[in-house]
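Below you will find the structure I want to go over with you.
With one protein chain withheld, the remaining protein chains of the complex are depicted in position.
Entry: chain A
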Amino acid sequence: MTPPRDVTSRLRQSVWNGSIPLEIRLHKGDCITYDESEPYLVQFPRLSYLGLLIPKLHSFFSRNLIYPDVDPFEAWLSCDNVPLKWHYPLGLLYDLYSGTEPHPGEGRKEDAEQPGLPWRLRVHFSDYPTEQLIKLDAAGKHLHDLYINGVKEADYLRNGTGKTIMSLNKDDSTQLWESVKQHNFSLFNPINHKLLNPQGVNLRHMPIKLYLPHASTENQKEEPTPGSVRVMQALVPPVLSSRSPQTVGTALNTMVPTLFPSRRIPTVAQPVLHGAVLPLTVNVEDLLRTSTYSDGWLHITVSMMS
């Protein structure tokens, strides 16, 4: 592929290329031998979904399974006993649960050994946590459905109508989902370009979701399950009433003022996207053009500062 011409598309492609090495072991309770089986090692894209990896894990581990006939969609993954939502992109799960410090961005530490890699996960083929995880299906339709819903929502937020996504023809929609399944940028990019640049429509709102550690809830009737997070979203316009552009800092200060009392300097918490700390001064629209996940959303985790 020819190198992208401008910075935006170069960044877009870098984000697309981000990946995380995974070391996946079979849960002991599902393993036929007393000793642990060999781990499955894979360099997996940050923007892809663990749900797409399940069939491969099933065939890899089938010879070690106590019940080799178990359906692939009985499988689920966990990290430190936290069931992982397979319809969240891997990068989001990593930023939420890996426990590693996010990359500080400015003060580079390129040479430093990356701690916490590979990311060690468990795959289970029994005791599906149905109360916490949506069950996969043989044809992968749930994942497709959840993905398309996310794409539609992001589109609706950006344009204030659902017309752009609706105007994609059948081939375009198929190509979009195929690009995700195959993790193929040259399939993805043209469709993404159409979605981000609808004709005659101004950008209305930014598709931002914030993932907060579930420390405090007002109404603690139910014990929060391990690893549960609070997902927040709000209508975030691209430009403030003062006509200055919306930055990460101004957006977070509006959404969660207690965690982001300052619009410029993180004091209590810091926002993390694709494993890196987001500077609060970054323009949100720039982020939208370069750094969204493949469903069009900026899935930003919030990491408390020690």
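One rule holds in what follows: contacts are C-beta pairs under 8 Å (C-beta built on N, C-alpha and C of every residue); 3 or more make two chains touch, one makes a residue touch a chain; residues count from 1.
Criterion: contacts and distances are computed from a predicted model.
Not every chain of the complex appears here, and the one that does not is recorded in UniProt as "Ubiquitin-like-conjugating enzyme ATG10", selected from "Translation initiation factor eIF2B subunit beta", "Guanine nucleotide-binding protein subunit gamma", "dolichyl-diphosphooligosaccharide--protein glycotransferase" or "Ubiquitin-like-conjugating enzyme ATG10". From the options A:H103, A:K194, A:R230 or A:R263, the residue with contact to the chain not on display is A:R230. Of A:L65, A:L117 or A:L133, it is A:L133 that touches the chain left out of the display. Only one of A:R120, A:H144 or A:R263 touches the chain withheld from this view, namely A:H144.
The chain not displayed touches chain A at residues 85, 130-135, 137, 141-142, 144-146, 148-149, 152-153, 156-157, 162, 217-219, 222, 228-235.
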